[in-house]
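As structure tokens, the structure follows; a few thoughts come after it.
Complex shown without one protein chain; remaining protein chains in place.
On to chain A.
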Amino acid sequence: MQDAKSRFSISREGTVSRKGARKCPPASGPGFQAQTLYFTPGPGAAAAADAPRGPQALLQPPCLPVFWDDIFRRPPERVTEAFTLFCLKDLSQERACGWLKVVGMRQGTMFARGLKRKSAEDGEDVEGGLAGTQATPSYSLQRQSLLDMSLVKLQLCHMLVEPNLCRSVLIANTVRQIQEEMTQDGTWRVLAPQAAGRAPLDRLVSTEILCRSVREQEGERPAADVGDGRTPGLVPGLSAVPSAQALRSPQSSLWEVDSSRENRGGFQKSLDQIFETLESKTPGSVEELFSDVDSSYYDLDAVLTGMVGSTQSGHGSGLQAFTAAATPPPGSSCRSDLGELDHAVEILVET
């Protein structure tokens, strides 16, 4: 097993070499494009989407036995005008554990720019006290990142082996905590009342529901379920179709072990939803953060999240809510192409 601490660094000239450096140079400048690196090592986690946004976007040094050299020597999984996609594999387990999206590969040279990393002290903001903390933009961003990350973890754990129930429960509880705090903060966006009244876990539960496409969701307007006495107008925001009946459908509980296989066919579509969730940002703060990134950056994410046109309205089903306000419509050159999404999904599912 290769030394797990090998790292790569990105030099100003745009070449990549393996070295002991931990941080990507924070500089920006001509010839550099943003690079996102994301991986989720750990059993059962397939590749995941974009790195969480925010100051803490860059992860800790890779903790996987990933052969960094091999990434750049191997042909990329996918090359488009806008980005190049490399698949990261955990060679000890021979499964995909993430992918590297590099923007702007020109003539075989990698251009990349690391996102600034906060120092260790700042990192503690995320774990800082809950109740007393004001929802500063940075804290909200971090909290949102955590929420996004948790949702990805919950959804992408259906591999061949049954998911680890303890892990799923802990992640779901974390999501619920974040939801509750965001509700208290008032940062949880209120949608139409169709989803009112359900227990929070319901929203996370149904892979079957998350397998439905965006358009199907928009067509549904289920009645509110006031079963557990939650305040009306409490927003789901995260999960899809709110119908109580749909949630109780026999194959749909995330916890029930017999659900994963049937939903596999809908896996591609569920990724739709996940990515759209990951797109969720609080408006305003993100604009500031990424003001120096050119808009093509957003476009790439739009491609990868399979957003179809710009017609999604804020009052559509939950997942749409966050995406509507902040994301600019994708440019024509990056119009979502279902074929490309399928390919990206193939990579993620790691055939």
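To be clear about the criterion, contacts are C-beta pairs under 8 Å (C-beta built on N, C-alpha and C of every residue); 3 or more make two chains touch, one makes a residue touch a chain; residues count from 1.
Methods note: contacts and distances are computed from a predicted model.
Just by its UniProt name, which of "Pyruvate dehydrogenase E1 component subunit alpha", "Proteasome 20S subunit beta 11b", "Serine/threonine-protein phosphatase 2A 55 kDa regulatory subunit B" or "General transcription factor IIH subunit 1" is the chain not shown in this complex?
Its UniProt record gives the name "Serine/threonine-protein phosphatase 2A 55 kDa regulatory subunit B".
Please give every residue of chain A in contact with the chain that is not shown.
These residues of chain A touch the chain that is not shown: 4-5, 22, 39-43, 45, 56, 59-61, 63-65, 120, 123-124, 126-131, 142-143, 146, 149, 153, 160-162, 164-167, 169-170, 172-174, 177-178, 199, 201-202, 205, 247, 253, 255-258, 260-261.
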